[in-house]
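The complex appears here minus one protein chain, its other protein chains still in place.
Each chain gets a letter, A and B, in the order it is written, and its residues are counted from 1.
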Amino acid sequence: MNHRGRDRRGPSNSLRALALCTVLALVIAACGSSRRSGNTTGNTGASTPGGTTPIIDTSNCPAGQDSVGVSGNTITLGTSLPESGLYAPFTAILKGERSYFSYLNAQGGVEVPKGSGKKYQIKLVDKDDAYDAARTVTNVNSLINDTKVFSLFNVVGTKNNLGARDTVNSDCVPDLLIASGAVQWGNTKFPWMLGSELVPYPLEVRVFVDYLKKNKPNAKIAVLKANDDFGQSYADTLTELIKGTNLTIVQTQGYDPESSDVKSAVTSLAATNADAFLLGATLLACPNALTAMGDAGWKPIVYMSGTCVSKLLLGAAGKNADGLLTVTPLVDPADPGNASLPAMQLYMQQVKKYSDADATDGIVAYGWTTAALMARILENSPKLTRSSVMETARNFKDGTGIGLELPGATWDTSATDWFLGETFQLITYDATAGHTKKLGPLVNLDGKTAELSPQSLLHS
Amino acid sequence: MTSRRRLQMIGLAASIVALVVLSLIPHLTSATDTQRWAQALYIGMAAMGLNILTGYNGQVSIGHGAFFGLGAYTSALLMHQHGWQFLPTLLVSAPLCFVVGVLIGFPALRVKGLYLALVTLGLAVLFPDLTKHFVHVTGGTNLVALNRTELEPPQWVPTWLSAIGRDDQWAYYVTFALTVVLVIATYLMVRSRFGRALIAVRDHEAAAETVGINAARVKVLAFGLSALYAGLAGSCSVLVDHLANADKVQTFQLSIKFLVAVVIGGAATVIGPLIGAGVIVGLQWFISEVLPRHVGSVGILKRTLGNPAASPAIFGILLILFVFVMPDGIVGGLRRFWTRLMSGRSGAPPPTPAPLTT
Partner (left out) sequence: MSLFLTQLMNGIGNGAIYASLALALVLIYRTTGILNFAQGEMALYSTYLFWYFTDRGMPVIVAILLTVVLSFIGGAMIERVVIRPVENSSPLVLVIVTIGMFLALNSIVQVQFGSDIKTNLPRAYPRHVWRPGDVQISTDTLVLVGVLILECLVLYLLFQHTKLGLAFRAVSSNPESSRLSGVPAGRMLMLGWALAAALGALAGCLVIPTLGLQASSMQSILVFSFAAAALGGFDSPVGAVVGGLIVGVAQSLTTQYIKSLSDIVLVVPFALILIVLMVRPQGLFGTRRVERV
């Protein structure tokens, strides 16, 4: 009884130990112990004799689970996303992912490690969660225990992944390329999670604040935010970043994310006649807010969340969207000017071949690119084990030319940098041309996400 | 033996079989399926509570997802932020939900029928906003996700029902035990003076008052009790699903699920809501897990039956067909079938309408 009781108390201590080790590992890594990527001797956690210090401590991982999900020449990945209900439009992401993996499998598969000649087919198992965090957790457990996936891939939603946070970190299952730009994936207590190439929301705010400091240093800012963690992260980051500047927030209005009616809220914001307008909104609330802004005759400098960048939504706002600022981590498939890029041609051709999706839709392009990024991480991994792949993802280098990644951009991570999508393009919308235009050179905020994030979100 | 007596014997036998089967579930199925059974049980618990209010007392609520959420958040926050064991949290969440239920019950003394249903709907849509306003826990969101260590059973629990983590037997057995307790409590309550008062007030409030029933007290108590059941169900959901969460869509859909479980199981029957909950969870499993695998790749079938986006449509249509066939629910339908069977066999007079209570 006593003995068992102690056993049961064990994990709590070991979790603390894990956290401590992680922190230690980070400190050591930060203190200049350089780690070469693509190391063929394999850095699989504590078991690696000598050599480099791994970022992830695997000493508390369950034994014998490290290569689950690889059988013969097939790697099984699992994902959970809303395929039914009000958020079903996200299904388009899955179409992009499937197109890429089908294309890759037709080429023979992914070679792990690169240069070894050993190729694997990728099988992606999807489960519908209707955007309900409880169902996501059930799906994740089932994918790990029943389907026996090697890794989770691009599971959609912030709360949905947060719900599974303890499971994936205790079971040591990679939760890779989470489809959310939230900053919570920078929490160093949970090393088995990594966000995708989406621009972390605080970086968007940083770009906007920088722009204002240069062009309108005394600007009064009005904020519209969705009443959820997504909208809140824009509002909180802005509050943090304007400290010590001459920028001020004049008013913040929330809107119900289940509705897209923002007219009264924007009318109220417009009445302040603020110089700048931060739009921490998504989907139809974006064009509706821009229309309401136009109706009020209000002409602020507008920054709109990068999640709204789509031909459809911007087109709906029409001339009211003209000149707004936003960012994108990808080449816009809706812009005919990009049609000649080889990456774009491949994308267009394969999506048409393997799915019924609208290839000009940015969300399909996101699915395609994230799948390509996953394949690249697998390729770079010295061994086909969960710990090795996660370690590779945590120390990802030279992430260029992946899917529809912007030419010249690099996605990478390191022991001190837990975010991928930190190089991106500031863009502006040209209503007359009907598509977005680049504004200046690529923005590189590599390694900056953690320090720009509201600490309350990063550590809770 | 009379028909009624024989029915009782069959009922008893069926209950014993059900108890045995249900207590073996975690040993017979995978962790995922065990979790699914536990979900059916906690939805059933909440539906039993709603049944006290709606089935026995005639007050419709489409807002019980809010009480469920209140119970869930109470347990989850006590466990996650104050290091409580699960079982003691019930001593807080149950009374809390009862009190809130009673408070909501007071307006119900004046507001009736559809108007009351609308007020409770307001509760369901407001609750998620309130949690967003006041709760900032996991990752700073209104989600409260529990760690594996926090979900562990206390030390006195024998190993064979506490293999936490992989298969969540502890979560299942706690939910199961509470369900059994609530079934017995409901059974006794329905037969008590209070149970008869519930029905009397439902059937004719003014008449009930003339025979000395304090209708106001009965109705407010019914609200409080049903909220208590829903709150306990919410608490159990924390153990089963490892989190407490509220979103407008989910809270509303939960409220609807409880009501559906009551109606398709059999309103104003003790065990009906539990069976209804089992049917709902089973159907959803069938539609989202089994159907897509068996429709093959035939174009039109794959695009409809095999399409996840169509699963709510399949569920909705089956629901409608179900109430066409069994408008008085599964328990009511079975009872009708039994009466017909018995009257056919013994040549008794044509069946009389089934009594309203079990």
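To be clear about the criterion, a residue touches a chain if its C-beta (ideal position, glycine included) is under 8 Å from a C-beta of that chain, and two chains touch if they have at least 3 such contacts.
Please read these numbers as outputs of a predicted model, since none were measured by experiment.
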item: Touching the absent chain when the full complex is considered, from A:Val70, A:Ile249, A:Ala296 or A:Leu439; value: A:Ala296
item: Of A:Thr76, A:Thr91, A:Ser233 or A:Gln350, the one touching the omitted chain in the full complex; value: A:Thr91
item: Residue of B:Leu22, B:Val119 or B:Met342 in touch with the missing chain, whole complex considered; value: B:Val119
item: On chain A, residues whose C-beta touches the chain left out of the figure; value: 84-86, 88-89, 91-92, 227, 251-254, 256, 258-261, 263-265, 267-268, 271, 283-284, 287-288, 294-297, 312-313, 315-316, 358, 361
item: Chain B, residues in touch with the chain not shown (by the definition above); value: 54, 60, 107, 110-112, 114-115, 117-119, 121-122, 125-126, 129-130, 132-133, 204-207, 210, 256, 259-260, 262-264, 267, 303-304, 307, 309-317, 319-320, 323-324, 327
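Note that in this section only the chains that are shown with their structure count from here on.
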item: Gap in Å, rounded to a whole number, between the CA centres of chain B and chain A; value: 37
item: Chain B contact footprint on chain A (complex, rising order); value: 1, 4-5, 8, 11-12, 15, 83-86, 88, 91, 128, 131-134, 137-138, 141-142, 145-146, 158-159, 162-163, 165-167, 170, 182, 184, 187, 227-229, 232, 256, 258, 454, 456-457, 460
item: Complex interface listing, chain B residues touching chain A; value: 30-32, 35, 129, 132, 136-143, 145-149, 152, 155, 159, 164-166, 237, 241-243, 245, 247-250, 288, 308-312
